[in-house]
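A single protein chain has been removed from this complex, and every other one stays in its place.
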Amino acid sequence: PASAQQVIKIATLAPDGSAWMKELRTAAAEVQAGTQGRVQVKYYPGGVMGSDSVVLRKMRLGQLQGGVLTSSELAAVYPDAPIYSLPFLFSNWTQVEKVRPQIDPILARGFEAKGLHMLGASGVGFAYIMSTKPLRSKADMVGTKLWIPQNDSIAETTFKVAGISPIPLPLGDVFTSLQTGLVDTVANTPSGAVALQWHGKLRYMVNLPLSYVVGYTVVDLKAWQKLSPADQAIVAKAFAAASARTDAGIKRDDASALAAMQKQGLTVLNMDAAESARWREIGARVTHQMEVDKTISPDVLAAVRKAIAGAGK
Amino acid sequence: MIEKLLRGLHRAEDLLLAALLAALLLLSVLQIGLRMFFDTGLEWAETVSRMGVLWLALFGALGAARAHRHIAIDALPRLLPPLWRRVAWAIAQLATAVICGLLAWYGWGMLQMEREAPAVFVEGVASWWPMLAFPFGFGLLSLRFAIAAFGQPSEHDV
């Protein structure tokens, strides 16, 4: 049925020239070559198509076929999407690398049921609290003007439980807000902070990995089904490979971004013991509450926990 | 009678516009005060004030339509003899009414779409509520331009 050329238009907030975009462009070239031009993938990077929620609306209107979207925004469509980002779910990279191959396929099936085909999931790394001022104790933390992404209910609940009233803003506003002091604290990955040019303002990083951040590349299921099975296989392979390359690179990128920030004067500091214990306790409480409220499905969470237990410490 | 009703309506419209602006100013100042003196803030303030500006824009545009203050290139109509100028005016106003009607219609469609997958605007308010500005605002604009088509061409120069 797929005789005419199919164009898949994918929008993302990731800036053009970022590592992520480079891998995605490679995938597009592979698709173009592999399908002999039957399928063409076009990108709209840097947020030119709007925030993630606007992109989701446009996918439903047929202007876009796909997006590389944050898990918190995708939660509106598929509540389990942000499961990897539960606070303190993973303690280290080893756990992530052992758990993801088992859970990614479960999530892909979940997306499918909600009308989205998951082309890939790419880790962005561990988010840390970074600030313009040193944060060691509870007293330091409570006074912060902390940014959280809009519609990120997990982050909102976590920080509220911790006694902070966070400031939800679209990603694109954080740069200006840091400059004007509207916001003085953020939670992000080191490579994210550098890519978004926030590192000039941030002076301190709390050495406590809050959560593992992940983004999904999804396309509208109807658009996906217009491709012939052979073309689907080619597209799937190219994007799976791109995700794998991004995943492999991110650990290294994060380390080098952190090193670069430290060179520019970023201080990595440890919270006092009581405060970091308090944060872990808050994380457990938030996760438990979401489980009780069935905000995320207990089955998937059980599968994740089983996989983590199997991965060892 | 109708004249009086209309005057009252316009007065109410102006007051609404002024009140919306005053509320936005108050909210901004309050937010700055909270931040500077108490190191805190209202988390909903930014979202609400942005949407407030959108509402302000639409109601301001409604007022501008009443006062014939919309920006247009009217060099050509100025050169026309009175009768033809009147005709050009009516056509342009009616066409604008049609465009506004379309925007109201698609705005309503957007609202329906949002209701199928609602998000949260601010706590307790679904994201489709502020979208009412579109069917409502552009609907009224459409009506106003349609009425203007049967009136005299604008003589404004500023």
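As written, the chain order gives the labels A and B, with residue 1 at the start of each chain.
FYI, a residue touches a chain if its C-beta (ideal position, glycine included) is under 8 Å from a C-beta of that chain, and two chains touch if they have at least 3 such contacts.
One rule holds for everything that comes next: contacts and distances are computed from a predicted model.
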Listed names "TRAP transporter large permease protein", "Glutaredoxin", "Glycine cleavage system H protein" or "Phosphate import ATP-binding protein PstB", with the criterion being the UniProt name of the chain not displayed
"TRAP transporter large permease protein"
Omitted chain touches shown chains A, B
Hidden-chain contact residue, picked from the options A:97, A:112 or A:173:
A:173
Across the whole complex, list the residues on chain B that are touched by the chain not included here.
13-15, 17-18, 20-22, 24-25, 28-29, 31-32, 36, 46, 49-54, 56-64, 67, 69-77, 88-89, 91-93, 95-96, 99-100, 102-103, 106-107, 109-110, 113, 130-131, 133-134, 157-158
Note that chain A touches the chain not displayed via residues 9, 15, 42, 44, 46-51, 54, 57-58, 61-63, 169-170, 172-173, 175-177, 179-182, 197
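Simple rule for what comes next: only the chains that are shown with their structure count from here on.
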What whole-number Å value describes the gap between the mean CA coordinates of chain A and chain B?
37
Hey, which residues of chain A end up touching chain B in the complex?
53, 57, 60-61, 76-77, 143, 145, 150-151, 165-169, 182
Complex interface listing, chain B residues touching chain A
35, 39-41, 43, 46-47, 110, 113-114, 117, 119-120
